[in-house]
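Removed from the display is one protein chain of the complex; every other protein chain stays in position.
Let's turn to subunit A:
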Amino acid sequence: MLEPLTTSLEKVFGFNTFRSGQAAALTALEAGQDTLAVLPTGAGKTLIYQLYGYRHPGCVLIISPLLSLMNDQVNRMHMAGFRRAAAINSLTSYSERQEILRHLGDYQFLFMSPEMLAQPQMLAQIKQLQLGLLVIDEAHCIVQWGPDFRPEYLLLGAIRSQLQQPLTLMLTATAGQTTRQEIAKQLRSQPQIVAESVDRPNIFLDVEHVENEPEKQERLTQLVGQMQGPGVVYFSSKQQATDTALSLQQQTGARVAAYHAGLSSEDRFKIQQQFMADQLDVICATSAFGMGIDKNDVRYVIHYHLPADFESYAQEIGRAGRDGQQSIAILLYASGDEQLPLMLGQANRPEAETIHRYYARPQAFSEEDAAIALLAFYRRHGISEAAVIQLFSRRERERNRALAQMLAYVREPHCLRHNWLQAFDEQSPEHQADCCAPAGMSPDLAQLGLLAKAKTAPVDSVDDWRARLHRLF
């Protein structure tokens, strides 16, 4: 007989009570039910599979799409006291991979990228394991269509069948009804759904229209100069994140750093830790930033570029105000901004004509082209030409719908929260002054208590090295 869930919670984490959604998800899993948990960022989704792994024999296999952050996840497991955790993905060196494979049966938690799991040899090894739980992290990636789109996610349903339909936990921060249905369909599962509202009443929503790029820069500088940090500014490009970090630091005197997947793991580590230790006021980030950041007091999230869909937008603004204090999410928009996500989406989308020609003579094409590589991937997995054409046109429709939804938000004249929650099939509370400021209205930052209180200390500087060394030890 298993001990009560709360007893395990107390033993492993030292908490008395679950956060909402955690207990429901665990109860469903322990009843043998596949579960789709739609819980906001910061709700403690990781704890669900950690505790499940603690209470049940077998390996917990976590499929995660974010390569560069998988090691962070393993570190977090170690931090939480789960030592038998490892990650395998394309960034894992050959010798390290061999080492992990030799001891595969010893791990309690294995993190793996979908493309790694899709490899037949790897799948054969995994079939040998006693799988306690399969976790699909960031499950909304199955339906998302953007530059980060991972075709391997589409194979997860078939892989799951090959693994004899293990008990499965699907995790995502945001998913409306359509997305939920699509996830269940792709994974060939009828999960029990555990969902919490995506609404974050303490995040004030703001959309601001600007004329053009220079004006946007200027407005950003002004906001960063005025507002109380810490804050995060999201960009769609690494280069722009890097350049803007530098100019913001020079113009506002705030302590700013860029964070993106192009940095070395050492630099990513240092910048994350500096931000956590309040040695940075602002992070200029790409979507690579977020996971692994347990910072509760982020006061603002600004989007410099239009996100491709509401799911990513909700995830990213969800990093503000986890402490429940007043925070703000600002979206800066200049007309034509929708071109960027459109372009990024189209970058690796082949035309129907190309698909036809490729299927007729695949050997005539070079897989160095991203779009061809995608086609080759489908073809190798036995997906027919007709099915691929249909897949792409459906994706395109979905993508356009998602972008149209973002644009409707940007142009919403009355209540942004209403617009936003509607996208997730949720009811919204009555609009009030502290709810939102659609385009054309300005937020009263002073009233919201979001203006900077005091000038921050200068960047951690290289003082006397002997003293610094002494502090370390």
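FYI, a contact is a pair of C-beta atoms (placed from the backbone, for glycine too) under 8 Å apart; a residue touches a chain by one contact, two chains touch by 3 or more; residues count from 1.
What we mean here is this: contacts and distances are computed from a predicted model.
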{"item": "Chain excluded from display, named as in UniProt, from \"Helicase Helix-turn-helix domain-containing protein\", \"MalK_1 protein\", \"Arginine ABC transporter, ATP-binding protein ArtM\" or \"4Fe-4S ferredoxin\"", "value": "\"Helicase Helix-turn-helix domain-containing protein\""}
{"item": "Residue of A:265, A:296, A:339 or A:390 in touch with the missing chain, whole complex considered", "value": "A:265"}
{"item": "Sole contact to the chain not displayed, among A:8, A:75 or A:247", "value": "A:75"}
{"item": "Hidden-chain contact residue, picked from the options A:257, A:282, A:403 or A:436", "value": "A:257"}
{"item": "Absent-chain interface as seen on subunit A, which is shown", "value": "71-72, 75-76, 78-81, 93, 95-96, 99, 257, 265-274, 276-277, 279, 459-462, 465-466, 468-473"}
